[in-house]
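The complex appears here minus one protein chain, its other protein chains still in place.
In this document, chain identifiers A and B correspond to the written order of the chains, with residue numbering beginning at 1 in each.
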Amino acid sequence: MTRTLLVSTLVVLTGCARCGKKEANSCPPRDTVTIALPSLPNTLDWSQSHEQSAQNYPALLAMMRGLTTLDADNSVKPGLAASWDVSTTADGKQVYVFHLAPGVVWSDGKSPLRAQDFVFAWRRALLGADGAELEDLDGASAWRSARTPEAAAALGLTAIDDQTLQVTLRGARGYFLSRLANVYPYFPAPSFELEGKSEAEVQRYFNEPANGRPLVLGAFRVTAWDRVGQRLELEANPSYADKPATGAVAHLVLLQSELGALMYEQCNVDFLFFDEPSQLARPPADLASAKLLSTYWLGFNTTRVPLKLRTAIAQAIDRQALLGGLSALVPNPRIAKAFLPPEMPGALADSDARLAALPASDAARAKALLAEVGPLPAELTLLVRGTGSFLPETALAEGIRRQLAPLGLKVKIITTSNFSNDVKEADGTLRYDLFLKRTGADYAHPNTLLTPFQSGGNHYTDWQKLEGGASIAKFQKLLAEGAGAADDARRTQLYFDAQQVLLAEQVAAVPLYFPNRYFRKRPWLEGLSVDPFNFLTFRAMRVNATPPAAK
Amino acid sequence: MPISAVLVYLLVVNLPFRQDSDRKIATSENDAIALRAQVLGSGGVQDAFVPWKRLFSGESVGLAGQPFTAKDLGRAASLSLGLGLIALLLALAWALLLAVARVQLAASRVGFLLEVIPGLVFGSPLFLLAVVAALLAIAFGVSFTGSHLLAAAVMALGPGTFLGVVWSDALRAEAARPYFLAALARGCSRRQALLKHALPNALPALLDAAAPVASSLLLGSFVAENFFQLKGFGLVYLEAARRVDAGVVVVATTLFAAVLILVSLAVELVRLLVDPKARDAAKETA
Partner (left out) sequence: MNWRSRLGLLTLVLLAGLTFGHAALTALDALPECPFGADPGMPYETVCGQVIGGLWRSLLLGVTAGAGSCLAATALALFARRLGGRFELGIEKGAELFFSIPDLLVLIVLGFVSRAVWGGEGVTLPFMIASLVAIGWAAPTRMVQNRLRSLERLDFITAAHAIGVPRTRVLLRHVLPMAWDYLLAIFLLRVPAIILTESTISYLGFGLPLDQPSLGRYLGGHWQLLATDDWVKVAPAWALLALLVVAFHQVGRGLLDRAEEAR
């Protein structure tokens, strides 16, 4: 029993241990900024990419930039391209001619950026793991399958001269300029160093950083990459022109550690994603949040759950009550009335009357519909991501289970740590009746959030089989028209119509809310934030040694 | 050792393979399948050493997440080895302290406490002891993140206590023997007799404990590296298994099995050198 006593003494001791904690805001400014990330890149080769590409973005966005950039309101402005002309050919192809900004040099300080660098990088990127990202280029699929010089020449990608790049797309793609800003396979590569090398040598050039290589165009270049130690060290790119006037950060360290929170307390880390929703109930003083262009939704296995049951479930879920009950984990939730968040250019505002056409919570009608369904399934399985998500997904699943129980629908929750593997069998058959998933925007255009529901997209709903494929064809036609729409009102209407097919006619998905991402950072660290695409923005990062007095 | 390599390979490689990405548009799985075939071969016995050949030629064996090469794995292994050696030294020191204390102080009031320590160590999951160590470190103002020494101490706790108990039992047995009593009768002090006579004679008992100590150190390295986030081989292995990265798991599991076999071989060798009884037995059979 002495042991138990000892154990309780230890418990008391642990209570006391909290007294030793340093005051987080007393950490002094440094010119080396350390950032803890949930996972580090698996490749630094932006033209080759990787199956798990999301984790590469923080590093690659610090190192590189694209032809365009995005303004605070997500509108497109010039980046590496100073200007561009758009025209349409007689057969409906869209031609972009980019005029590169003069005076941009790679991080060796002398080699200028040339149009040829884009041609080299994009041709390679089309053959890489993320090649589908560049599928809109004219002749892309021929180049991907044939890989011959003729196919390369036929690709809609030409360096007219050193400063001019011509890109031909298969059709009108209104989202193309937005994508150029963030989607990293579109970044150029230093072709003068890489041309003529074997693929293995090129990959080593990127993935074994040494002597200032790989050359970059962004604010930072890599000095060391410890894959085992999960630590990436970068330094300021001396040739980067847009440096802040004062307080430029000389060194940047990206690291991955489960102990990020404790390292933050002990001043070892200056920026930290606050990904423990369970701790939002007692938020730290320096907690900040970013509104993501991202949707959390309930998906149906439409083969197993019939339309009436889907509609009844969509009406039975009371989003307001669901998220209200989880206010400790999801403070101030942005309830989803449609799939597109209202902050997305081309989405409807929350007050728009057209939104009434989409299913809303209505318990009475849900009950009536259920009576028509006939014998209810004994149990509905619901797949949800367990630990490792920055959203309280299991709690949300439990909330849905509780909302459906009074209707006689029994839901069994299954948690997973590998959603995309577990959601279906090896032959593609869906394993569960329902699932919860977050889909995030990659660029500021409605197309990015609706793309997954096209045929061949990872929507996990089997809705391409409904009505012999007529619904998904209608949906895709609306998306294509939306991408080509010239004026904003028409674009908004087309994307709303597409959502109506998905959410009201077929009820393949029920959008629940638009999540926020929480993070902590030192008050002296300015310009570092999470952007709506869940990426970090480094370019305006600076250290302000005399921050305004804390409240 | 090659047998364990083949067995591990056959077990891991022939599991169902899934590599689905969470992209918006499904891409063909051909790339992943081709990479897997490169790293792991066909899955038949004849290909059991394909991952090793790949490592020796400087290529990576990682299939999901991180592309680990021989250099990467070697760096992780050297960190773990260093930690393990520090932990072994700490464990031996702690064991000696505990053993002598248990023998010398058995009758005193503190003796009871010394009996409680093994119970406490064997009675709590190791990760909770790591939590206590970390919190105490914070309370005393020491940064525990990335603290190699603290991790080594946590690793040493289990094997050290185990060794201490084995050792003190052996010492007690020696202390009851005639030669020990004779030494005392000749005016040797108890402490002298213990350190000079009983301790060397109790050494072979430690050899019997070597195998459990090795596996306990291995366990400790998993828990301590995971808890203190030291990116050693144990953590690389755990993360690879969590990601279902068959390439790294094949290589690492085989390495662990090899280390355990080597330790038991080494123990037998040392036993032949140190223990006269074993030497005689070996001569007899020869």
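One rule holds in what follows: contacts are C-beta pairs under 8 Å (C-beta built on N, C-alpha and C of every residue); 3 or more make two chains touch, one makes a residue touch a chain.
Predicted model only: the values in this text are computed from it and were never measured.
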Selected from A:171, A:325, A:484 or A:523 as touching the chain missing from the view: A:325
Option touching the unshown chain, where A:29, A:112 or A:386 are the choices: A:386
Residue of A:35, A:262, A:430 or A:510 in touch with the missing chain, whole complex considered: A:262
From B:10, B:25, B:142 or B:238, residue that would touch the chain that is not displayed: B:238
Selected from B:79, B:126 or B:170 as touching the chain missing from the view: B:126
Residues of subunit A (touch criterion as defined above) contacting the omitted chain: 1, 3-4, 7-8, 11, 14-15, 17-18, 21, 261-262, 265, 276-279, 281-282, 325-326, 328-329, 386-387, 392, 394-395, 398-399, 402, 413-418, 421-422
Subunit B residues touching the omitted chain (full complex): 11-12, 15-18, 119, 123-128, 131, 135, 138, 211, 215-216, 218-219, 222-223, 226, 237-238, 241-242, 244, 246, 249, 253, 256-257, 260, 264
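Everything below uses one rule, namely that only the chains that are shown with their structure count from here on.
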Subunit A and subunit B: spacing of chain centres that average the CA atoms, whole Å: 41
Contacting residues of subunit B [partner subunit A, same complex]: 16, 18-27, 31-32, 64-68, 72-73, 75-76, 112, 116, 119-120, 123-124, 131-132, 135-136, 138-141, 143-146, 226, 228-229, 231, 236, 242, 244
Residue numbers on subunit A that touch subunit B, as the complex places them: 2-3, 6-7, 10, 13-14, 16-21, 39, 42-43, 51-54, 129, 131-132, 207, 226-230, 257-259, 262-263, 266, 268, 417-421, 424, 426, 439, 442, 448, 451-452, 454, 456-458
